[in-house]
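Notes for the one structure printed next.
Shown here: the complex without one of its protein chains, the others still in place.
Moving on, here comes subunit A:
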Amino acid sequence: MVALPHPEAPALEHGDRRRRARQLRLVLAGVLLVTVLLSLAVGAAGTSLWQSLAAVLRGEAIPLSDSIVLWQIRAPRTLMGMGVGAALAVSGALMQGLFRNPLADPGIVGVSAGAGLGAITAIVLGAFLPLGLLTALGFYLVPLAAFLGSWLSTILLYRVATRSGRTSVAVMLLAGIALGALTGAASGVMVYIADDNQLRDLTFWGMGSLAGATWPKVLTGMAVILPALCAAPLLARGLNALSLGEAAAYHLGIRIQRVKNLAILAVAAATGAAVAMSGGIGFVGIVVPHLLRLVSGPDHRELLPNAALLGAALLLVADIISRVVIAPAELPIGIVTAILGGPFFLWILLRQRGVLDL
């Protein structure tokens, strides 16, 4: 860290957890690799692909049926799981930094609901768009609509909950409830006018699942998620400074308004694309950053990349559980993350009851 040899050099590491965070990143990358292999190989009973996977890795040919399952079903699904998991975890971390509050999460404060309303509106009313526009947008229509929905709800939420740089937790959560109710009602209206086919789409989509993964769907989603993930590290310094408050961040040389606008955009893009692809998957955005802060500190330069890795791995694990626990049927993954994440969230609230001024 210091160029010159220094008598106290070893002591410099004390109280600074960046090195630990970097070691953690290696571990997380390894964990992610293992879960990717698991996700490709494990499936409903009788469709284990370990041998085929090993053959592929050795460069040997595999049976056509295995090849189809591997490349047309499991691979896009795995990629989608990674993208959605990383998007949810990173947008949670970004939002917590933006709101200066560890409880802010797109799922909890109604931003996911806003994205959902956008997606539902696109599914139900998309057919009424001019044909030219519809073909031009293609697969992008639903992710774009979800992005718009989450963007507008994030801006609205920020306006309501933040006064002169201070976010009130109570106002933020209450505004999230109001926003959720409002978007829920609007979504209800959409469901009411939907036809039977659309209704079926909506039902499966709403429970949250990676089951519908196809290459076109995954690639359009990733085209929105990747820029948001790449923009996130650029915000790290600004979010670190913001944790001292807006005035102090300005004094440290940060263009606050630019950081905020970019963070809101990135949150909206990542949340919007994740929701559009996989529906309501909750709690990843709050569990992952919280765990990482406990282990290696809140420095966003380390937190954001680590959150992407852990979020991706965690969602793949949840997806594997959802595939095998009631095989050959499948449990919606949103239910798995809620079962894992709900108690965890309550535990955070218990731990912080004294600290947070709710």
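Simple rule for what comes next: a residue touches a chain if its C-beta (ideal position, glycine included) is under 8 Å from a C-beta of that chain, and two chains touch if they have at least 3 such contacts; residues count from 1.
Rule of thumb we're sticking to: contacts and distances are computed from a predicted model.
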* Hey, which one's the missing chain according to UniProt: "Cytochrome b/b6 domain-containing protein", "Cation-translocating P-type ATPase", "Indolepyruvate oxidoreductase subunit IorA" or "Iron complex transport system ATP-binding protein"? -> "Iron complex transport system ATP-binding protein"
* Just name the one of A:I254, A:I281, A:A312 or A:I335 that touches the chain not displayed here. => A:I254
* Structure fact -> Filtering A:T35, A:N101, A:T162 or A:N306 for touch with the omitted chain leaves A:N101
* Identify the residue among A:R74, A:K217, A:K260 or A:R293 that touches the chain left out of the display. => A:R293
* To do: For the chain that got dropped from the picture, name the residues of subunit A it touches.
  => 1-3, 6, 8, 11-12, 14-17, 97, 100-102, 237, 240-245, 247-248, 250-256, 293, 297-299, 355
